[in-house]
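Reading through the structure tokens given below for one structure.
Of the protein chains in this complex, all but one are displayed in their positions.
Chain lettering (A and B) follows the sequence in which the chains are written, and residue indices restart at 1 in each chain.
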Amino acid sequence: MTHLPYILASYGLFAGLAGILAIGAALRLKAARTKLATLENSALRRSGAPTSQ
Amino acid sequence: MTRKTRRLWLVIACVACLGAAAALMLKAFSSDIVFFVTPSQVVSKPPPADRTVRLGGMVVAGSVKREKNGETPIARFEVTDGQAAVTVRYEGILPDLFREGQSVVAVGTMRPDGFSASEVLAKHDETYMPKEVAEALKKSGKWDPRFGPPPSAESWNTMTVQDAKKNAPAAPATPP
């Protein structure tokens, strides 16, 4: 008697949860980084703009 | 800075008070928090017949009798805590871990002729030992799982499966 389904379910739950948390964190990090980069770029351009006007 | 120090002491005082309150409450409800009662407690103060209790202890070696009532298996065994023993009757399939010398928790009621269980749970201990090491210990006569917990962990927890396999054939040669 190996109780294989219980063991596989445990490892599967772990893998699923770890995957969801890791991918979620990575996507959030990427989105925040790109948003911050575009905002800082536009802020730089705007701060440069008034002198040229 | 004094404001921060004051806040620190305030937090410490609150946590200490809360901890003390929780400790007192747990102490007061201690007898209700226990998951099972021991056979000696049941023998010295038998609970009323209509009250469901959980009886915990070790299955006495050689006390298990299995019969069959049609399709349903019936098991009778004694549960002990070393001081008293209670006979338990259980109708149904016992858990896989059930064996003589195993700790179990039987849920049921105390009857005049013994304990009638509606559910039997197996309680395993905190010892984690490879099968082969357990076999080697049994063969060398150092331990019989039916009569008690395994020997001190220092004596076997660095023993590998290979050691166990190497030692096992030699063991029967030495008289127990």
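In this section, contacts are C-beta pairs under 8 Å (C-beta built on N, C-alpha and C of every residue); 3 or more make two chains touch, one makes a residue touch a chain.
The rule is short, and it goes like this: contacts and distances are computed from a predicted model.
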item	value
UniProt protein name of the chain not shown, from "R-phenyllactate dehydratase beta subunit", "Glutathione import ATP-binding protein GsiA", "Putative cobalt transporter subunit (CbtB)" or "Heme exporter protein C"	"Heme exporter protein C"
Sole contact to the chain not displayed, among B:7, B:65 or B:111	B:7
Those residues of chain A which, in the complete complex, touch the missing chain	1-4, 6-7, 9-11, 13-14, 17-18, 21-22, 25-26, 28-29, 31-33, 35-36, 39-40, 43, 46
Touching residues on chain B - with respect to the absent chain	1-2, 4-5, 7-8, 11, 14-15, 18-19, 22, 26, 30, 33-36, 38, 56, 95-97, 102, 105, 119-135, 145, 150, 152-154, 156-161
